[in-house]
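Missing here is one protein chain; the remaining ones are kept as they sit in the complex.
Right after this comes subunit A.
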Amino acid sequence: MQVTGQLLLTVLMGALLLGVAVFLARVEDWRSYTPLGAGGTAGESGYVSQEKPSGIIRWFTTVDHKDIGLLYGTYALIAFVVGGTMVMLMRAELWTPSNDASLDLLGSATFYNSLLTSHGITMLFLFGTPIIAAFANYLVPLIIDADDMAFPRINAIAFWLLPPGALLIWAGFFPLPDVIPAQTAWTMYTPLSAGVGAGNQSNVGVDLMLLGLHLTGVSATMGAINFIATIFTERSEDVTWANLDIFSWTILTQSGLILFAFPLLGSALVMLLLDRNLGTTFFVVGGGDPILWQHLFWFFGHPEVYILVLPPMGIVSYVLPRFAGRKLFGFKFVVYSTLAIGVLSFGVWAHHMFSTGIDPRLRASFMAVSLAIAIPSAVKTFNWITTMWNGKLRLTTPMLYCIGFVSNFIIGGVTGVFLASVPVDLVLHDTYYVVGHFHYIVMGAITFAGMAGIYYWFPLVTGRWYQRRLAKAHFWLWMVGTNLTFFAMVLLGYGGMPRRYATYLPEFATLHRIATVGAALLFVGGLIFVYNIATSWVEGTRVSSGDPWNLAEKNLNTAEWAWFEQRRETALADGGEEGDAVTDGGKVDADDE
């Protein structure tokens, strides 16, 4: 058995290597012999389709930043659907209180815990980070007028590490013999995640998940290095630090955070893997200690939440002024706040550990820094509000999402400030209040900004319009759904409902049902979104001008639209067709309010 297994693996591996070799030999045939001299410019890639082979091979071999952006985006949306489906199962289960012995819908608490773990990891690492990379890849080189990323191949490697990562993270759900999904929750606290004790978490499913997570970390780090190099060295001459746009600023700061945070996660994961498989004692009582994990994890984990929120803040700062009819208020202070948040975010990690019995003096200092970080966040919020104040608002779908972002971010931020206060946290820690807090931010703010970006740049990427009515239905379903779901969670937390349970006491039933109803609205909205994007991509009305949002009118255009206009003109000159289009607020017509 053992031997046949090894033999089979060897044969498979050999076949794979052979296949790769054959493929490479064929691909090498593409090489036309003239070498591209050093310093040869790659040229404008966007509209020269002959620069890439056709069909599926193109997508597997592309190093064009725009293609890679699209790959990231597709990947992220698939992960979003997977993670969303997982949580819908959980919310459906929570419709009834159930009892410990058997769950009404999911059968076992084990399965619930598996879904919980996978939902968190999927959303943060397979949806959140990649969707941001999608925007950054596509847009940053266009905005700063670079030919491409500084290291196009590294860029492609960073992306291609993600699909194996996802397969490993989800491996426990596949019908593999003796592999079960991890149930460690996304925080992977030791000793549970070290697989000690009588539980089942020594299963290889957990190892596979840790490996997958490690790969996504390597990917994020490579991406970050690439963005830093690109923004520093590939800018065109007329893009200076003084007029670098806000989105690139946030990507730069985020990349800096990734550079310090993700390698640390990677090391901690390796230590955990070694503990699990090779008998080291990093997280063993009497060795390094289980609490060491929490310090390492949160030293990564808190910056991670800002890694996820800074670029969406950048998108909002970039898009919102376009539809407020004026420039971003206090641009400089938004940049300074971004940098301040970046620095401070490394000094607050122990606010996740207030109830672990750490030294009270440490707690007090971490509380102070945590309260301080709310200040730059609030500065930004006020800047967005003042940008809109007395502005001439156009309530297009991207604008609605920006406003939704600000509104949800305020609730998420204010609940965060309360948690930062030690006495309050000791009461609310590990309750649904915390879940409500961070979902207001990850769903209500980060995902909303992502949607603002998707709708805003949809014409840029596809040359077509999305369907306006569907987009607005999507927004309202999500705005109502988010607030129903997560405000109910805040209240559940006040009532003392602990987080991460598959069952609950009957007195919590009403609020849990409200949360489930809200989640159902989110689900319906999500279906509409996917349908809208998919159908509009292939048959949406064509954009009829190079300035689909009519930004020139108020002198609010930005570099990526200039690129778009240029590309359109080239395409038209090549005999492309022009259809007429209805803009989403481009023309301020009556039914767009």
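Things worth noting here:
Quick note on the criterion: a residue touches a chain if its C-beta (ideal position, glycine included) is under 8 Å from a C-beta of that chain, and two chains touch if they have at least 3 such contacts; residues count from 1.
Basically, contacts and distances are computed from a predicted model.
The listed choices are "Cox cluster protein", "Acetolactate synthase", "Lrp/AsnC family transcriptional regulator" or "Cobalamin import ATP-binding protein BtuD"; the UniProt protein name belonging to the chain that is not shown reads "Cox cluster protein".
Of the options A:V27, A:L505, A:A534 or A:A552, the residue whose C-beta touches the omitted chain is A:V27. Here the missing chain is touched by one residue of A:L106, A:A150 or A:A340, and it is A:A150. Considering the full assembly, A:H214 is the residue among A:R91, A:H214 or A:K380 that touches the omitted chain. In the complete assembly, the contact with the undisplayed chain comes from A:L161, out of A:L161, A:L400 or A:A471. Listed for subunit A, the residues touching the missing chain in the whole complex are 6, 9-10, 12-14, 16-17, 20, 23-24, 27-28, 30-36, 38-40, 42-43, 45, 50-53, 58, 60-64, 67, 148, 150-157, 159-161, 164-165, 168, 204, 207, 211, 214-215, 218, 273, 277-280.
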